[in-house]
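Complex shown without one protein chain; remaining protein chains in place.
As written, the chains take the letters A, B and C, and residue 1 is the first residue of each chain.
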Amino acid sequence: MLHLVLFLIFGAVCVAGAVNLLVQRHPINSALSLIVVMGSLAVEYLLLGAEFVAAVQVIIYAGAIMVLFVFVIMLLNAGEEELTSGSRVALLLGIPGILVSSVLVAWVLLAHSGTEAVPAGALPGPPKIIGWLLFHDFLLPFEVTSVLILIAIMGAVVLASPPESVQQSKKEG
Amino acid sequence: MAHLSSMPTLEPGQDRTMILNMGPHHPSTHGVLRLILEIDGETIVRIMPDIGYLHTGIEKTCEAKFYQQVVPLTDRIDYLCPLTNNLCYVLAVEKLLGLEIPPKAQWMRVMLNELTRINSHLVWLGTHALDIGAMSVFLYCFREREDILRLFEMVSGQRMMTSYFRIGGLALEPPLGFFEPVRQFANRFPAKVDEYENLLTGNPIWGMRTKGVARITAEDAVALGASGPTLRGSGVDFDLRRDMPYSGYENFSFKVPVSQDGDVFARYICRVREMRESIAIVQQALDGMPEGRIKADAPKVVLPDREKMKTEMEALIYHFKIITEGFAVPEGEVYQAVESPRGEMGYYVVSDGTAKPYRVHMRAACLANLQLLPAMCEGRLLADVVAAIGSIDIVLGEIDR
Amino acid sequence: MPLVPAITELDQLKGHPALAKMLAWNSEAVEGAKFDRDELTIYIERSSIREVCSLLRDDRDCPFNFLVDVTCVDWYPKQPRFEIVYHLLSITRKERVRLKVRLGDSPEVDSVTSVWPAANYFEREVYDLFGVRFNGHPYLRRLLMPEDWEGYPLRKDYPVEGYR
Partner (left out) sequence: MVSVESFVIASIIKTAIALFVLLTAVAYTVWLERKVVGHIQNRWGPTRVGPFGLLQPLADGLKFFFKEDITPPHVYKLLYIAAPVIAVTFALTSISVIPIGNWITVAGVRTPLQITDVNIGLLIILGITSMGVYGVALAGWSSNSKYSLLGGLRASAQMISYEVSLGLSLIGVLILSGSFSLREIVDAQSGTFWGFIPRWNIFQGQIFAFFIYLMAAFAETNRIPFDLPEAETELVAGYHTEYSSMKFAMFFMAEYANMITVACLASLLFLGGWHGPLFGPAWLQSILPVLWFVLRVFGFLFVYIWIRGTLPRFRYDQLMAFGWKFLLPLAIANLVITGLIVALKS
């Protein structure tokens, strides 16, 4: 019972954070909302019994990745966004569109679920099981993903490095 | 000289850089130095010292005082080595007057001067180490500095603004039993320098922060007018005490520490060795202290002894005349330089034949040394600026005067 | 050491290497010389100060490679009013020489920053306190006084207490 109440509360916090993320115009507020989303997601995992996933969620997403986001925002010293005009079309079409598509998604999910709701504590939680899944059952996808991420990192480094002419002038100067 | 061709302006050149205002109220600018830094991330692009916050117009004030009244003003210029300033000024005026100074006064001057040098270097070492984060050295240094200040108090009645040297000699005989504590201090001090060196010289972090940092070549140092340990740290073997002796320094034997690297560590090691040499000079002065008078035999210039003044009519008249109308100094001009703890401290005194100096100009070693800062720091990191400021050992009182 | 009278005859001082060098280069540039209290002073003609400085700096036998100081003396109301005083030092020969430039009509002189960058602050200070302009100085601004200060405090016609 307590679990369910907590689950609902944090689910609400999560959704509220997500909405706030979109509504806020200052990038740092949006980033902080995203952290709230991550944090409440972690609590949801915890309530479902997946402690390890919850902890990893906090350490990696909220603790590391979001810090980098905040870092970048601080470095660029990004100010408030301007409200763009001429978005009436988006407003007219967007809201009904969102409503329709979310109803559709919900209907599809409900129609095809056919299974029971996941009971609390039933998710694969302990690190041992997760380790087994990652390094045994899904070893190939896991490694392929890591290679993919590595390539992405290298691409990012190449893209971010200043062009050669700039480097040259820096060395001389 | 790249640092001269690109004189900084206040506007940042590109979007990448940021102007950071360091000082005048900043913990590590040693007083009221203000540095305008243009930084890219934490890399210094340009650096512009802004001085004058401590300008008191001492040079102007001197023109309105009698010659002997200028002595206390000189204390206030470089408040870390008042006796060196006293010495430089009185030597200049004595040269103008053509006075002969008795040997005891000369030896006392040398001894106290070297104690002043140690005093100043202790403050430098403490604050320099504090800037780089080694907190304890600061308090150890001030412990020994306290001893020296006590000696100054014994001899002159004042801890910092001593004004002990007078035109023509010393203000007073050193008190009875003065040499004993000096000797004790001189015996004790080398072990204390070992203590500082134990904490710093071999420390890898200290080495990382100082070696290869804020490097300056010998040519640049000469061209930019550096002097003192800042110059010797770049490998120029020049010390006024040895090469152009004054006040009887030719009677003492001492080494002049020189280091070739030109970085912060080189300047550090020069000064630390200088402390050891200075204490050796103090020892020699104690061992060979001559007997005799402490004032020149020039009744029109030198104040008579207190007792004579109260018993002899002539002495009383001289006393009255010197105090009320000063003494006339023959026309001429003199530049007298001494090796202060920071470099070449020079007094340029012009006399027009009256009792007040026509012009007194102080050549501040720090002012010239400060010009090295941009050359040292541009292209380096913010933390290196702090190390560099510490290594050129500036005293804003002297820079601004 | 009792005072001996100053020597002001150029002929008696020709033995000094700095002076000899200068006379050999251009005797027009030397306005006079004085040897007083063991210090040699050479009066330089205003327009040739920069050349004289680089000449002395690059001298092979006796290079006065170190600019110790630049300052100024105001002889108001006498004329020429300002005397710019340069103190040079030879680190190798351990000798000093003093150069002087008298400025009469207009307080202006060539800057020696191109010879010694060390002159930067010294000349700025003189500009700040005496109002003497140094032509060719890369950044001639007030050094010690505030940017908007009026008057030049070390001039003799500036009162010691300042203008109230």
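Definition applied: a residue touches a chain if its C-beta (ideal position, glycine included) is under 8 Å from a C-beta of that chain, and two chains touch if they have at least 3 such contacts.
Just so you know, these numbers come straight off a predicted model, no measurement behind them.
Student: Can you pull out the displayed chains that the omitted chain is in contact with?
Tutor: A, B
Student: Just name the one of B:Leu20, B:Ile36 or B:Ala328 that touches the chain not displayed here.
Tutor: Answering carefully, the residue with contact to the hidden chain is B:Leu20.
Student: Kindly state which of the options B:Ile77, B:Leu115 or B:Ala129 is in contact with the chain not pictured.
Tutor: Checking each option in B:Ile77, B:Leu115 or B:Ala129, the one touching the absent chain turns out to be B:Ala129.
Student: For a quick check of understanding: of A:Cys14, A:Val37 or A:Val58, which residue touches the chain that isn't displayed?
Tutor: A:Val58
Student: Identify the residues of chain B touching the omitted chain, counting contacts across the whole complex.
Tutor: For chain B, the residues touching the absent chain are 18, 20-21, 26-28, 42, 129-136, 138-140, 143, 199-200, 203, 205-206, 208-209, 381-386.
Student: So which bits of chain A touch the chain we can't see?
Tutor: Answer for chain A: residues 28, 32, 35, 42, 51-52, 54-56, 58-59, 62-64, 67-68, 70-71, 73-75, 126-127 touch the chain left out.
Here is the rule we go by: only the chains that are shown with their structure count from here on.
Student: Based on the touch definition given at the start, go ahead and assign the chain network to line, ring, star, complete or other.
Tutor: other
Student: Using CA atom averages as chain centres, what separation in Å is found between chain B and chain C?
Tutor: 24
Student: Express in whole angstrom the distance between the two chain centres, defined as the mean CA positions of chain A and chain B.
Tutor: 62
Student: Need the CA-centroid distance for the pair chain A / chain C, whole Å please.
Tutor: Spacing between the chain centres: roughly 72 Å.
Student: State the interface residues of chain B toward chain C in the complex, per the touch definition above.
Tutor: It is residues 1, 3-5, 7, 51-52, 55, 57, 59-61, 63-64, 95-98, 100, 222-225, 236, 238, 243-244, 330, 332-335, 337, 344, 346, 348, 350, 358-359, 361, 363, 367-368, 370-371, 400-401 of chain B that touch chain C.
Student: Can you list the chain C residues touching chain B in their complex?
Tutor: 1-3, 6, 36-37, 39, 41, 65-69, 71, 73-74, 85, 87, 91, 94, 96, 98, 113, 116-122, 125, 129, 138-139, 142-146, 153-154, 158, 160
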